[in-house]
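Shown here: the complex without one of its protein chains, the others still in place.
On to subunit A.
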Amino acid sequence: MAAIFQGVGAAAALSSSLSNSFDSKKFVSSPLRKGASFAVVRSDGRVNLNPKGRRAQQLISNAVATKSDSAAASSSSKPGHELLLFEALQEGLEEEMERDIRVCVMGEDVGHYGGSYKVTKGLAKKFGDLRVLDTPIAENSFTGMGIGAAMTGLRPVVEGMNMGFLLLAFNQISNNCGMLHYTSGGQFTIPIVIRGPGGVGRQLGAEHSQRLESYFQSIPGIQMVACSTPYNAKGLMKAAIRSENPVILFEHVLLYNLKERIPDEDYICNLEEAEMVRPGEHVTILTYSRMRYHVMQAAKTLVNKGYDPEVIDIRSLKPFDLYTIGNSVKKTHRVLIVEECMRTGGIGASLIAAITENFNDYLDAPIMCLSSQDVPTPYAGTLEEVTVVQPAQIVTAVEQLCQ
């Protein structure tokens, strides 16, 4: 098994938490991936590995993680390698481009500039300007171009510089991407991947801080996945490229610098499966993308207060993995959804509907959903902070739910 540590260059502000050392490796394994396991990594803390139980205790010092002690070494035969999330995406993309010559990238500034978040860095030099295509600023048209290319045999990866820009491409995504396989009676497949960063960043302003998962979720014929760790970022990227369906891969602006140790060998993450982050007994917390880290931070507080939350990163936003979610609901009977999406018509709303429809008998309490406020993200830092769900709110919600 690979040992996974997390560290980012900056120093931790709270030194007290640094006194905790790594006892041993504790891996939370997802039941769905054979063989590979990993420990949960946080963007705002280190991973403290618990020798005893089956759960990883998260020690959250502050928003910035420290370099971890890698002496508690891996018992894995393959050491794996450490990298940042955007590098994991790049690695996944590069491996797929090497593996299949039909995979190509198109987007603004993906070629010579290397991508505005450096996900395509170096690829243009390696694969050429046509395979890593710098497009003019015409989202609707180059997304449509990607769709046309996908119909005629290529496997394009379209990058939206920011998910918000894909609103301009919504016409092509909704009308063509999702529909053409159906309206052509199955004659044309559209193996396209549309990806880009979204979510609330650090004071980027309203238009660059949009959470658009909800806008795309009703489109029939597409799959949506959200990555949250370097491991699943690479795995989902590869799976999305290999998939015959059109896939929208949601990344998050603030997660690009997460560091994790990932396996050397080739692996993919199943597009339709959710990830068990932390098994528990008292309450099921469903989350995805950046909120996973807020949840894990809150989990630390909750554990100290005596609660035992089960945290699931749903990863697949469309379709939902009702099996993992269902098993969890049947075990804990209480559900809390924590998401960054908008409240109205968001992923949480759909998830509540799906759970109520399928597992209503197993619920002891109404499902709670914490989502972003239905406001355009304000610029001011203090206001921006309260637009998204914070760990303190999660703790309160769990306490309320478990009464």
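In this section, a residue touches a chain if its C-beta (ideal position, glycine included) is under 8 Å from a C-beta of that chain, and two chains touch if they have at least 3 such contacts; residues count from 1.
What we mean here is this: contacts and distances are computed from a predicted model.
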UniProt name of the unshown chain, from "Outer dynein arm docking complex subunit 2", "Ubiquitin-like-conjugating enzyme ATG10", "Pyruvate dehydrogenase E1 component subunit alpha" or "Translocon-associated protein subunit delta"?
"Pyruvate dehydrogenase E1 component subunit alpha"
Residue of A:Leu89, A:Val110 or A:Leu154 touching the missing chain in the full complex:
A:Leu154
I'm checking contacts with the chain that's been left out. Which of A:Glu94, A:Glu159, A:Glu275 or A:Asp321 qualifies?
A:Asp321
Answer key for A:Gln90, A:Thr120 or A:Gln223 versus the chain not shown reads A:Gln223
Provide the residue numbers of subunit A that touch the chain removed from this figure.
101-102, 104, 128, 130-131, 135-136, 138, 140-154, 171-172, 175-176, 180-191, 220-221, 223, 243-245, 271-273, 316, 318-324, 326, 358-359
